[in-house]
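Note that this complex is displayed minus one protein chain, with the remaining chains in position.
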Amino acid sequence: MTMTTYQRRTKDQLAARVAQDIFDGAVVNLGIGQPTLVANHLPKGREVILQSENGILGMGPAPEAGQEDYDLINAGKQPVTLLPGGSFFHHADSFAMMRGGHLDICVLGAFQVSATGDLANWHTGEKDAIPAVGGAMDLAIGAKQTWVMMDLLTKQGASKLVKECSYPLTGIACVKRVYSDLATLECTPEGLKLVDLVEGLSREELEKLVGLPIAA
Amino acid sequence: MTMTTYQRRTKDQLAARVAQDIFDGAVVNLGIGQPTLVANHLPKGREVILQSENGILGMGPAPEAGQEDYDLINAGKQPVTLLPGGSFFHHADSFAMMRGGHLDICVLGAFQVSATGDLANWHTGEKDAIPAVGGAMDLAIGAKQTWVMMDLLTKQGASKLVKECSYPLTGIACVKRVYSDLATLECTPEGLKLVDLVEGLSREELEKLVGLPIAA
Amino acid sequence: MINKIARSVADALAGIPDGATVLIGGFGTAGIPGELIDGLVEQGARDLTVVNNNAGNGETGLAALLKAGRVRKIICSFPRQADSQVFDGLYRSGKIELELVPQGNLAERIRAAGAGIGAFFCPTGYGTQLAGNRETREIDGKQYVLEYPIHGDVALIKAERGDRWGNLVYRKAARNFGPVMAMAAKKTIATVHDIAELGTLDPETVVTPGIFVHQVVRIERVATQAGGFKKAA
Partner (left out) sequence: MINKIARSVADALAGIPDGATVLIGGFGTAGIPGELIDGLVEQGARDLTVVNNNAGNGETGLAALLKAGRVRKIICSFPRQADSQVFDGLYRSGKIELELVPQGNLAERIRAAGAGIGAFFCPTGYGTQLAGNRETREIDGKQYVLEYPIHGDVALIKAERGDRWGNLVYRKAARNFGPVMAMAAKKTIATVHDIAELGTLDPETVVTPGIFVHQVVRIERVATQAGGFKKAA
C-alpha cells in the first residue's frame, strides 16, 4: 500500500485558482461566502466588472473603516464601494441581467454537484430547517457559465461531487466547472472531466475519493 | 312630419365636452388626431398629467415656433414640451403604465364602437389597406377608463355606434363612454345609456339615428 | 392641484385594511422603509400578507410586525438569517405561512403585476422543489415554469427625494425593490429624505414616475461619514 502526499489548496489558493480563469472584461457575480474571496485575487491588468444582485454593476472592494455606507452593500449585506463606471438599477433589471444570460460567469458555493452539473446549494433538506433561497436559483441557470467553488469532501470525508444530488436541487445541468481544494473539474452531459489536480494527487486517486469516473 | 333643429358640437365644443369630465389629478393619454384637441380645453384649476406612449409623463403644449426639439415629440410625432414634474422613461415602462392599469383615462378616436363597448379604430379591413396598429390596442384595454371621441355618423349618414363592429376589433368591451358631436353615451353590458344630448335632439331621434335602443 | 405629500406617516397609512397584501421594499440595510413599518404596527391592520425579500431581522421593523401577530403569510426569498428569530419561532410553531420564492421570480412577479402581465414562463427553479406543482413548458428546447404576478394592495418603499406629483429618485443600492413594488400596488407610499420642489428633479433621472406613487412622506436622515445610513443598532 502506497501513501500519497498532497496539499489541499487553501481558501486563498482556491480563490486565486478561480480568479485565474476569469477573463479580462468579464462581468461576474460572486456568490455569498467563499466566492467573495475571488475578488481579492483577480490578476493585475484584467478589468473585471462585478455585479451584485441587489442592483449594482461595478462593485468595488470594502470601504475603509468609518466610510461604510449602508445604502451600498453587497448581496451578503456587507458594505462595499462602487468603481468608476459603476451603476445602480432596480431589482427586476438586476435579475433580468442574471436570468437573461448577460453575466459571463457566476461563482457559487455548493453542498453537492452532480457529474452532469446539477447543483444543490440552497437547502440541506432537513425537516426542521427553515429554507432560504435568495438569488441562487436565478444565478445558477442564468449566467453564461456557472462555476462552483467548494471543498471536494465534506468534513466526514464524503464526496460533494455525486452521481445524483441527494439534497434539494438549485438547478439542473447548470454547473460547468467545479473548482475545489483538490482539483478542478468540468461537468459535462457525459460526466466529469479533469481540468487540473493539486500536486501529488493522481486522477486515479481522485476518482477513488469521488467514487465516480473522471475523464482525463 | 316634424323637423327638429339641432346643432352638432363643433370639434372644439366636443373637445371641451370631453375635457369637462377629466378630473383634477387625472393621468390621461390622448390618442392621435382629434383627441389631442382635448388638451386645449382642460378647465382652469384642474391639474391633469398627460402621458405619451413614447415615454413621456407630464407632456406640455406645442413649443413656440423655432423652439421645436425633435427629441421631444408626442405619439403623433409632433413637437411638444415637458411640464415641471414631467419625466422620461423607456418604451417597456411606458407600456407597463398603459397596460398595467395606471392611466386614469385614455381618449381615442374610432371607426366603430359597439353598444357593449367593443372598439374598432385601427383598420378599415379593406383588402389592399396596409394595416398599422401602434399603441391603440394597448391603450384600449389598459386604461382605467377608455373614452371614444368621434362623430356619431359617417359622412354617408351611417351610425358609428353599432350592434356589432364590422371593422376589425381593437379591443372587446373596453369603451366606457362615447363622446360624439350629437350626444354622450355610455357603453354597458346591457347596451347604450344616454348621458347627454345636444339641444334640440331627443333620445327617440337619437335612437333612430343610431338604430339601437338607448336607455335614458 | 395634485399634492401627494402626506403630513405624517399615520396619515399616509390610514385606511390599510385587515387582510391587505403589503409589499415592503428593502434589501439588507438598504431601502427598508422602517418608519412606515413602525407606522403599520401602530396603525393596527392585521391578517396581512407581507411581501419582502426577507422575513425580518432582530426585534424591530418587520420582525416587530410579525411579533405583534399581524402577519398571516409572508412571501419572500430569504427568511432564514442569523437574526431572524421572530420569524423562525412563528414558522416553527405554525403561526405564519411562508411562500418561498426565488429572488428573481419575486422581482419579476411583482413587475408583472405592475405591467399587466397575466403570467409568464420563467426558467428559474425548473426541476426544483420551489417549482412545486406549477405548470411547466419546453420552449425552444429550454424548460420553463409558469409564474403568476404578485399584486399588492399597498406598497411601502423608501426613496431619497420626491415631489408632490410622486416622482421619486433613490440612493445607491437602496433602490432595490422600490421601483417594481411602486408599480404593483393599488396604493404606494414612499418615504423620502427631501421633498423636492416640482420641476427640480431632472426629468431624465426620475426613477419612479409619479403615476406609480400615491403618498410621499418626509422622514429624518441619519447620515454616516460616507453620507449613507447607519445600520440599525
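Quick notes
Letters are used for the chains, namely A, B and C, taken in the order the chains are written, and counting of residues starts over at 1 for each.
As a convention for this text, a contact is a pair of C-beta atoms (placed from the backbone, for glycine too) under 8 Å apart; a residue touches a chain by one contact, two chains touch by 3 or more.
These numbers come from a predicted model, not from an experiment.
Although one chain is omitted from the display, it touches the following shown chains in the full assembly: A, B, C. When the omitted chain is restored, the residue from B:21, B:47 or B:68 that touches it is B:68.
Residue-wise, the contact with the chain that is not shown comes from B:169, picked out of B:169, B:187 or B:214.
Residue-wise, the contact with the chain that is not shown comes from B:94, picked out of B:94, B:146 or B:184.
For chain C, the residues touching the absent chain in the complete assembly are 108, 112, 115-123, 137, 139-140, 142, 144, 148, 169-172, 202-205, 207.
Contacts to the hidden chain, counted on chain A, fall at residues 24-25, 27, 47, 49, 51, 57-58, 82-89, 92-93, 95-97, 99-103, 142. Touch with the hidden chain on the side of chain B covers residues 52-56, 63, 66-73, 77, 82, 88-92, 94-96, 98-99, 123, 128-138, 141-142, 168-172.
Here is the rule we go by: only the chains that are shown with their structure count from here on.
Chain-to-chain contact here is organised linearly: an open path runs through the chains from one end to the other.
In terms of C-beta pairs in contact, A-C outnumbers the other of A-C and B-C. Averaged Cα coordinates give chain A a centre that lies 55 Å from the centre of chain B. Taking each chain's centre as the mean of its C-alpha atoms, chain A lies 29 Å from chain C. As a whole-number value, the distance joining the C-alpha centres of chain B and chain C reads 36 Å. In chain A, no residue touches at least two other chains.
Shown for chain C are the residues that touch two or more other chains, namely 111.
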